Structures are given as C-alpha cells and as structure tokens.
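This is the structure I want to talk about, given as structure tokens.
The complex appears here without one of its protein chains, the remainder shown in place.
Chain nomenclature is as follows: A and B, assigned in order of appearance, with residue numbering initiated at 1 for each chain independently.
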Amino acid sequence: MEGLMNNPAFHTYAVCSAILAIKMLITGNYTTLQRMKNKGFVNAEDAQSFGGQPSEQEHPAVAHALRIQRNDLENIPLFFVIGLIFVLGGASPFAASVYCWTFTIARLVHWVAYLNHLQPWRAICYFVGYLTILGMAVQILF
Amino acid sequence: MEGLMNNPAFHTYAVCSAILAIKMLITGNYTTLQRMKNKGFVNAEDAQSFGGQPSEQEHPAVAHALRIQRNDLENIPLFFVIGLIFVLGGASPFAASVYCWTFTIARLVHWVAYLNHLQPWRAICYFVGYLTILGMAVQILF
Partner (left out) sequence: MEGLMNNPAFHTYAVCSAILAIKMLITGNYTTLQRMKNKGFVNAEDAQSFGGQPSEQEHPAVAHALRIQRNDLENIPLFFVIGLIFVLGGASPFAASVYCWTFTIARLVHWVAYLNHLQPWRAICYFVGYLTILGMAVQILF
C-alpha cells in the first residue's frame, strides 16, 4: 500500500481530523482543569490522590465542561466516519475541502462559543456542523 | 485513488453508515426537541435565549433522550470502525451485507423500542447489534 497522503481529498480530511482530535484532547484537559480547580471529584480515589472530598454530584463548572465534551462526542465522530467514507469513496478535492474545512471551523468556533456561554453563536455553529455531516451522508446515499 | 464505491462490500458499509449517521443526527434533534418542549435547560445561556429557568438536573424527558443518544454513542461508533476495518480488510460482499444490514436494522428497531419504552425488544435489538460487532471483531482477530 502506498500512503494516501498524496491524494488531496484524503490529505485535507486527514489534516482536519488531526486538528479536531487535538481539539478534543484539549477539551478533555479543560474538564480535568475544572475538576482540579474546583476540587470537583466524584471518584473517591481521585479526591484522595488530589485533595478534597468526593461528591455525588458534579461541580457546575465540571458539568459544563462535560457538556462541551459530550456535544463533541455526539458530532465529531460522525464527521470522522462520514468524512472518511466521503473521501475514500472518491470525493473531489474541492468538495472535500469545502466540507472538511467548514465542519472544522464551525466546531472550533462552537468550542469558543460554548466556553464563553455565547448564544445563539453556539447554536449556529452546531447547526453548520450538522448540515455538513448531513450533506456528506446524503451524497454517500445517492 | 479511485473511489472505493465500486467495491460492493465498501458500498454496503457506506450506505449503512450514512443511514446510521443520519439516524444519530435525528436522535440529537429529538433531545433538542424535548429540551425545548419541556423548557429543560441546564445551561443558563440557553434558558436566557430560549425561555425558561436553568435547572441543575436534566428534565426526565431530556434525560431519557440523552440515554438514547448515549446508547448509540456506546455502540454505533464501534460499528463504524470495526465495519470499516472488516470491509477494507477484504470482506466478501455477502458477509459485509449480512453484518452491515443486520446491525443497521437492529439499531433502527432499537431506536423505535427505546423511544416507546418497549422492553424486552430494546434489549434484544441491543444484543443483536452487540453480536454483530463482536462477530466482525473476532473475524478480524483470527
């Protein structure tokens, strides 16, 4: 197998996916940061290792951070698979660029909007990402 | 790279994945709908934008919708990756059809059963989907 990195559509998809994966790793770090800062531990062993008392409920700042991660989990993996099928299925480099970059930028702005509690920007970015996945999925079907 | 869409095993996988991705997008819409209908907002900025008071706990109907999404998240991405490895690894079109369509139909019926609180149908469909992923994963291993 020769690497697919010379294929421009695959290359665009690969770069966007790497950016989104790093963004998701950092989003996970943000949750950990909120947990540490607010001593918001729900596992007894964590409270013991890092200080503080375990609580049954998540701290509001941790719950907010977990919702950001959850929204990512509900959307970005769909891009990962549908985007990959789209480019492996023979998408043109132009179509791949438009879909992949639109999705990636929408999710980065969504992230900033969610972190800063900005509505309706968060909802708009969510919807742009949603349409991107839907557009590729419909093109795969027909 | 020529597109893989001419490969029948990949084509079946692609169509099933597109159906499941669209189903997951709609499942997300259902959660939003329950949130709007019940004014069940946990983010203060959402309550402010869309009306109602933010609450610390999810509304029961929203929590039910989130559990449907969560069950999808625990299962369908496993199909996405294991199914893809299975077809890229050289699965026959027949094996790909049996596995992909069984999984897809099981998850669609699971969705209807969960929305309508129907047990044991939901558990049976979950188990069929589970066996499909397990079957492909074991075939990849050996």
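Simple rule for what comes next: contacts are C-beta pairs under 8 Å (C-beta built on N, C-alpha and C of every residue); 3 or more make two chains touch, one makes a residue touch a chain.
Note that the structure is a prediction, hence the values are computed from the model and not measured.
Of the listed residues A:8, A:28, A:60 or A:135, the one in contact with the hidden chain in the full complex is A:28.
In the full complex, the hidden chain is touched by subunit B at residues 4, 7, 9-10, 57, 60, 63-64, 67, 73-75, 77-78, 80-82, 84-85, 88-91, 117-120, 122-123, 130, 133-134, 137-138, 140-141. Hidden from this view is one chain, which touches subunit A at 1-5, 10, 13-15, 17-19, 21-22, 24-25, 28, 42-46, 48-49, 56, 69, 73, 77, 80-81, 84.
Just so we're on the same page, only the chains that are shown with their structure count from here on.
Work out the mean CA point of subunit A and of subunit B, and you get 17 Å between them.
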